[in-house]
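Apart from one protein chain that is not included, each protein chain of the complex appears where it belongs.
Coming up: chain A.
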Amino acid sequence: MSHQLSRRSLLHGGAVLAGASLLGGCGGAGSGADVSYWAAFPSKPTEKYFREHYVDAFNKTSDSAQVSMSVKQLTNLAQLTDTAVSAGRAPDIVYSPGPSAVAGYAKSFKIRELGDYASDFKWKDALLPWAYQLSQVDNKIFSVPTSYGSMVLYYNPATFEKYGWEPPTTKQEFEDLCADAKSEGLIPVGAGNSGYKAQTEWYLTAFLNMAVGPNRLYEVLTSSRDFDDEAIVDAVSLMKSQMDKGWWGGGTKDYFTTTDPDVLTGLAKGDVAMYISGTWSFGSIATFFGKDAGNDADWDWAPLPSLSSDVDPGVFPLAIGTSLALSADEKKGDGAVAFLDFLINDPGRALGYLAATGENPPPIKVESGDFPDDTDKRSERLYNAIPKSTNLGYTSWTFLPPRSNSFFYEEFDKVITGDLPPKEYCSGLAGQFTQETGEGVVPNAFTPEAD
């Protein structure tokens, strides 16, 4: 159970995470610290590294503010923050599990606009263009993204070598591999949502990017196409048919009792052929592979295959795991923003964190030579590839507003069980999304570059 961390938890825990301080009068500013900040980490070594290299390092160099970090649980940091923000007792630096939550805070005037600071600190130059765009609400910047990742296809090279497989790039290759793996007694694609219900959206979001592609998804996210578009309904139906064949998670029933650690264990043992998951696992996957896990298994990743002739192979559905903003009640703007800038303004520091902990870095512009020598080559390959790729996609938890996002995975479970036809599912999602579009809480999707 200790490894059963949610996707959000892991992604949130990635990299720079959220802010600290105790609830209002329980600490934070009241305890003498200048800037209160709540954070959560997937492990003690990661927390120690972050404290030394970010918090302590900032405090040593800063005359304008001293940051006080209070560590919370990964699993409930978002909810703690929601409650504190709602009660008007948020820490000075407000954590959000991505732009979707930021939009809600911004619309309710719980956080401050950072436009002037963004200009002063030249964040537009520092951040990857899509990340800068995504940090805006109504064309004004309200947050700083401090960790990002993508969905990728994990596999065990030894298993692939044993059966003579190559990472699939097309629909035909993917289906051939799944059929072959099934006939060999393996689970073709590890999947399950036991312990974390929202895990379903990892697979569905990857599937839509593979089968529908970034261009169409962008049209949906910007309301020029609906979620009940034929292409989306066909993709959902295709995924349902693959699940019925037992390709995903070994079948419907097993799907609901399989956990993320179960899949990674199966991947290491050679019982699972592939696993489509997020790069937040880079920081914890060593628990299941190699020396730490007591085996000699290894892992690697490949870009996602295409499941449609209209989609280029190798799409990277992007996700921001942590966005940080300033509380509307915060009184030390300059100092607090200086810390936000400290988190993203130095590629060397960010990549050092990646090398030391495996945690996802902020979406900033880096050069190949910026990576420390001890960086895991798989991580380096990913974070070299994404900035160069024009095939960038969209994850549901980053680009959908809260209610649509909940509908996205909650109701898809009913599609899996056969209680809800794909067409009805898509119509329901379209209705929910239209409603939230009207409320103006849909995150600002970047324009795709893919053909």
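Note that a residue touches a chain if its C-beta (ideal position, glycine included) is under 8 Å from a C-beta of that chain, and two chains touch if they have at least 3 such contacts; residues count from 1.
FYI, contacts and distances are computed from a predicted model.
For the chain that does not appear here, its UniProt entry gives the protein name "Carbohydrate ABC transporter membrane protein 1 (CUT1 family)", which is one of "Cytochrome c-type biogenesis protein", "Sulfite reductase", "Phenazine antibiotic biosynthesis protein" or "Carbohydrate ABC transporter membrane protein 1 (CUT1 family)". For the chain left out of this panel, the touching residue among A:N59, A:N193, A:S284 or A:T357 is A:N193.
Listed residues A:E219, A:D254, A:D329 or A:D376: the one in touch with the omitted chain is A:D254. Residue-wise, the contact with the chain that is not shown comes from A:S86, picked out of A:S86, A:N295, A:T390 or A:T447.
Seen from chain A, the chain kept out of the figure touches residues 1, 79, 82, 85-86, 104-105, 107-108, 110, 193-194, 197, 252-257, 402-403, 406, 410, 413-417, 419-420.
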